[in-house]
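Below you'll find the structure I mean.
As you look at this complex, bear in mind that one protein chain is not there, while each of the others sits in place.
Showing chain A:
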Amino acid sequence: MGLRGEAAILGYCELPPQRKLTREPSFNLEQWARLSKAALDDAGLSATDVNGVITPLIGEADMFVPSTVTEYLGIDANFAEIVDLGGAGSAAGIWRAAAAVELGLCDAVLVTFPGTHHFPMDDRKPFVMDDKMHFGASSNAFGSPQAEFEIPYGNLGQNGPYGQIAKRYGYEFGYDERAMAKIAVDQRTNACATPEAVFHGQPITVADVLNSPMIADPLHMLEIVMPCQGGAAVVVGNADLARKSKNRPVWITGFGERVPYKTPTYARDLMTSPMVHAAEQAFSMAGITRSEVDMVSIYDCYSITVLMSLEDAGFAEKGKGMDFVANHDLTFRGDFPMNTAGGQLSFGQAGVAGGMHHVIDGARQIMGRADAAQVADCHRAFVSGNGGIMSEQTALILQGD
């Protein structure tokens, strides 16, 4: 079952995240066009090579998003998809693109995730602060289980539910807050070797993390992502285009995905994340083992997401993730390179494009383009995506020739 490894990431564009936007505000559709052009230029390919698009939700359309995008870019798409899997959407988009290429539907697919939320403004088109803005990922629509059984109790957003997961983890397996802090510290070291990272030049210590404000017990501020403005695009193409591309092709050889629930309250076992299934399928499809991976890029909205993903993807024994983190050097020069550009915690999270940070982190390393943060001899990467509250998860295996 699965991919044959005949579709590859050929180019990408990742805007340096900004906490305060200094670039011009622009609409998601405009960003879609510019990010895509930059990714195609990076690959050395032409817009006419593209006959597939994958998009997240965008600000300018609630419906008919894929056709709105293809019209805007002038692409006659054989495959046009919207992926609504939050932070898992980027990785999910990559395997869907690879599947479309391997099925012969497309020569090249653009997977473009705008991540700048400052749009041009005009009083005649006022920005309406509606429930969607207030309650984020939870729906307050009549009839929504979230509106009826969660939002009224303050169970919404991300901090609370991730705090609940971390608290339960500590109850079942024990909790070493210094190990949790080390995840953020090692990633910051990687960001300090990555000039585009929002926290470049700002190293931190374990004490800094533990002294930062407690946001949702036991999670501190420095264990939580910094929302940023940015955006990313990736070109996935077939073997013919791979030969024409400027970059070393990064073949997509395995993937897995699982989407079992929306809210952690209803997880049958909150301590076994969907990543167990997603990673197992990805490794099995690629036919490689955990130890054959040269670097990992793990979705890191919170430190607890990293910890549990390392365990549930099979890199660390269940319940021993904190020992694993404490005993390994997670920096780009370490024995277990992880989130080598800083991860979202230290590179910055550009909205839903944050998931693409991990795809591009893996591709950049395999292409050998990580400069000061380059992992020596890097040919295989494991990438994870995570949406909702550890409730939608995707895994990818990326490989060089």
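In this text, a contact is a pair of C-beta atoms (placed from the backbone, for glycine too) under 8 Å apart; a residue touches a chain by one contact, two chains touch by 3 or more; residues count from 1.
Here, contacts and distances are computed from a predicted model.
Novice: Assuming one chain is omitted from the figure, identify its UniProt name from "Iron-sulfur cluster-binding protein", "Uroporphyrinogen decarboxylase (URO-D) domain-containing protein", "Nitrite reductase large subunit" or "OB-fold protein".
Specialist: "OB-fold protein"
Novice: Going by the contact rule already stated, which one of A:I54, A:I151 or A:A341 would touch the omitted chain in the full complex?
Specialist: Once the missing chain is taken into account, the touching residue is A:I151.
Novice: Of the residues A:K167, A:R333 or A:R369, I need the one that contacts the missing chain.
Specialist: A:K167
Novice: Would you write out the residues of chain A that touch the absent chain, in ascending order?
Specialist: Contacting residues on chain A, toward the hidden partner: 121, 123, 126-129, 134-135, 140, 142-143, 145, 147-157, 159-161, 163-168, 171, 213-217, 219, 263-266, 270.
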